[in-house]
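Below is one structure; the comments refer to it alone.
Every protein chain but one is kept in place in this view of the complex.
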Amino acid sequence: MKKVGRIVAPVTMAAVMALSMAGYSQAASAASSSGSGVFTFYTIDDGAGFDPALFTWDARQSQIGIFEGLVHFGPNFSIAQGIATSWKANGTTWTFYLRHNARFSNGDPVTAQDFVYSIRRAVNPQTAAMAHKASSFQGDVPIKNAQKIIEGAAPVSSLGVKAIGNYTLQFTLDRPDPTLLSQLATDMWQLPVDPRVVQGKPESIWTNPQTIVSDGPYMVSSYVQGTQEILKPNPYYYAKVPLQEIKILPFSANANEYLTYQNHQSDTAILTPQDVPAVKNNPTLSKQLHWVQTAVSYTLQVSPSMNPAFSKLAVRQAFAEAVNKQVIANNVLLGTGVPAYDGKVTSWMAPWIAKGALQYNPTQAQHLLAAAGYPGGKGFPTVRILTGSNPDPIAEAVAQMWQQTLGVNVQVDSENWGTYLADMTKVLPSNEVGFTQFGQSAAFPDWKTTMPLNISGWQRTNVPIWSMSGGYQAQYEKLQSYTMAPGQKNLESRMLIAKHESPQVRAVMALGVKAQATNNAALMQKYVIAKNHLAYVIPIYTVNNAVLINPQVHGYYPMRMWLVTPPVWLGYITMN
Amino acid sequence: MVRFLARRLAYMFIAFLCISLVTFMLMKMAPGSFFNANFQVNGVSAVAGSYGVSPQVMDALIKYYHLNDPWYVQWWYYVHGFLTWHMGTSFEYPGTRTVTIIDTAFPFSVRLALMAVATGVIIAIPIGVTAAMRENGWMDVGLMFFAMLGTSLPAYLVAVLLIVLFALWLHLLPVIGFTHPQDFILPVLSLALPMVGALSRYLRNSLIDSLHSEYVTGVIAKGGSLSRAVWRHALRNSLLPMITVVGPQLAGLMTGTVFIEEIFDLPGLGHYFVGAANVRDYPLIMDSALLYATVILAMNLLVDLTYGLFDPRIRRAGDLG
Partner (left out) sequence: MSMPTLKKRTMATLMWGRFRRNRAAVLGGAFVLFLILCAILAPVIAPYSYMQSNFLATYQSPSWQHWFGTDELGRDMLSRLLFSLRTASLIGFGAEAVELTLGLLVGAIAGYLGGAADTILMRVVDVVYGFPSLLFAIILVVMLGHSLFAILIAVAATSWVTMARIVRSQVIVVKQSDYIAAARGMGANWWQILRRYVLPNSLGPIAVTVTFGIPANMMVESALSLLGLGVQPPTPSWGALIANGEQAMFSFPYLLAFPAVTFAMTLLAFTFFGDGLRNVFDSKSMH
């Protein structure tokens, strides 16, 4: 995931949000709450523990109300006060003023020193290594010395985060970053843990409710992995906690949330496409249906192959223009998807994208393919679509569209997850070309944050790698399997890509880097469109969640960055 | 008897080793590995959340899980860990030892299976008795038709039909969940109904045989009522041998709960196994497969022993082909 370089555009954002969140117009009325009620919802429980220093789904639950960091998201992705009540930025220095009455669930006060400890703990690569997981600090926030610490070149104590007194926290950055607040609201590494409880303890304390100490409005009261989780109000929270209990059910592809909702076992339900018509036909339920466009998109990316067919721009564009996304969204997904034009820049973030991007145009697609030397698909190698789920109706739909429009032979390989990941990096033989299915998502609700910051960052993404011809791709894969120092491996990979990536790709990337450096919105748009026209990635649809919400629930602002769209802040939820 | 048992136990241990070896080999041969998978995901910006680990962490993991050791060493780590009940941590849930997962998930599956068997027996007895008492009457024919229906349908199909009936049409029972007793009604029924067929048919035939026996016809001739003859005499003789029918059914249920756990989204061991096979979580695959194998081997032994109790010839022959 690359979320390098970004510029806040609060006005645009607010407008977009207001448009697409019409269904969530109830104001957060925490003040009028009665302090009672049980809210039940589904979200992902990966059993990895609630440690905010690690990148896990459980840590994301920590982030939406079990822990409370400096700031969190409010309605419409505004930045709301958390433990920090005010802040000021001065170039590369950010100062946060913390509230004095914040306490952990064991009664310990939350201080600036705790934040320093927690952020250092998250940035320290040892923490993740000990836990056998990835760090929640992904290295994309320019805190001074963070990169060096991750690479082991500087001591953890040199991190640009320090406490001034008990209730003032100061960040020193490498470069000005206007998106810092938005990053803090999205990321888990900024959540404070209690050093008195955590220090020197094994990772297993994070799966045991008795040993999890948090500072958010709710604390973990009971937890059985994959079964059920109960949150109770943190008795030491600085404000009144609106609900008496929150019940979290583990999200699963097999759980029919619609049935659970109908049985009043859950207050929300994300519908499968097939359940949408039944809900729409039900006069009561149809009023409780809300549509939430997410930042997650289903894309197909050109797979590495020894066959050069897809190195021709016209051929890739022919495939992109032969897919009728609107029909897939309406007739196959029954509205639970909307056409996508980029993996990360969704049309709710950037409404202009639909106009500039490649459009469904079967005749032109046929012409393009014919002009490239494959009239009616004759002589074209077999196209394989690799996907990680069985069945995958979208891959089958796209296969049918290509077959019917372009006359090429398409085969869908619906593999189980492990095989899918193993096959993904295989270079296809010279009689085959292919696409691999990827889910992509933006980390922030702002399309401008998807610009490439520099060339080396971009070169770690798929497109430049896969734009090399098959032989070099094979070389690249071989390089990845060698055991050598990670720095050395990165350097050699980058050199290989720099030498052999397609010049078209290189030109588009240069445009993106320039747009980001000059902060020029028009240039940024041009880059996004140019990337779409490269057609190495064919975005199919953006997930549009059909969510049933119990009318008694108020203050549910969906976290649209995540596939299962939980509330952005559990502290806002009230029930009457 | 002791020698017979010792020999059977020795065979059982050899079988266990063979099964563990075959499972290990197959698992290793399956394309992809958990860590490889995670590393790739890191490189290709997949759906938010699937972040991988750094190469340093990977190297540490490979060492920790002995993934670079020769295959027999790796295999032995799993077998030894299982036999001493000191299993390592799972790949997918690195903070959790597989034994912790098994400790909660396996009893869940076993409880499900036992509840299903108990329900099956309880439903089968009145059906079998009624059918036997009305031998060849319309009641008998009708009940046996339904019994046949039960035996021919797999549990997951019964589950789907029950969901349609109770959840879709009647809006009666919860379909998802495992916290309230009523949550278990549908899963248990789905497993029990296919079994009722076999059990009630067995019971009916066995009851009819005893009812035709001279002793019972004698009792009835002396003025005893039919139902008294059934409940007092025939049933007692028929129930004990029913163990030989229930035993294999229970063994089948041990792994048969997998699909029911998937359909009703229940956190049983089968559910974890399917997930583990999907992501190549070697420790969890091995430990759950070995546990299932042990249970099945033990059940087979137990069934053979009970057969032996009923038929001394088998005990003498030493084995059952």
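When the chains are written out, they are named A and B in that same order, and each has its own residue count from 1.
The definition used in the following text is that a contact is a pair of C-beta atoms (placed from the backbone, for glycine too) under 8 Å apart; a residue touches a chain by one contact, two chains touch by 3 or more.
Computed from a predicted structure; not experimentally measured.
Only one of A:141, A:213, A:276 or A:443 touches the chain withheld from this view, namely A:276. In the full complex, the hidden chain is touched by chain B at residues 11-12, 14-16, 18-19, 22-23, 26-27, 29-31, 145, 148-149, 151-154, 156-157, 160-161, 163-164, 168, 254-256, 258-259, 262-263, 270, 273-274, 277-278, 285, 288-289, 292-293, 296-297, 300, 319, 321. Mapped onto chain A, the footprint of the missing chain covers residues 258, 272-278, 281, 324, 327-328, 331-332, 334, 389-393, 396-397, 399-401, 404, 412-416, 418-419.
As a working rule, only the chains that are shown with their structure count from here on.
Rounded to whole angstrom, the centroid-to-centroid distance between chain A and chain B, based on C-alpha atoms, equals 39 Å. Only residues 30-34, 36-37, 40-49, 51-57, 60-61, 64, 89, 92-96, 101, 104, 167, 171, 174-179, 262-265, 267, 271, 277-280 of chain B touch chain A when the two sit together in their complex.
Per the touch definition, chain A reaches chain B in the complex via residues 1-2, 44, 46-49, 55, 57, 60, 125, 128-129, 131-135, 138, 203-204, 206-207, 224-228, 252, 254-256, 259-260, 262-263, 265, 295-296, 343, 416-425, 438-441, 443, 460-462, 480, 486, 489, 561-563.
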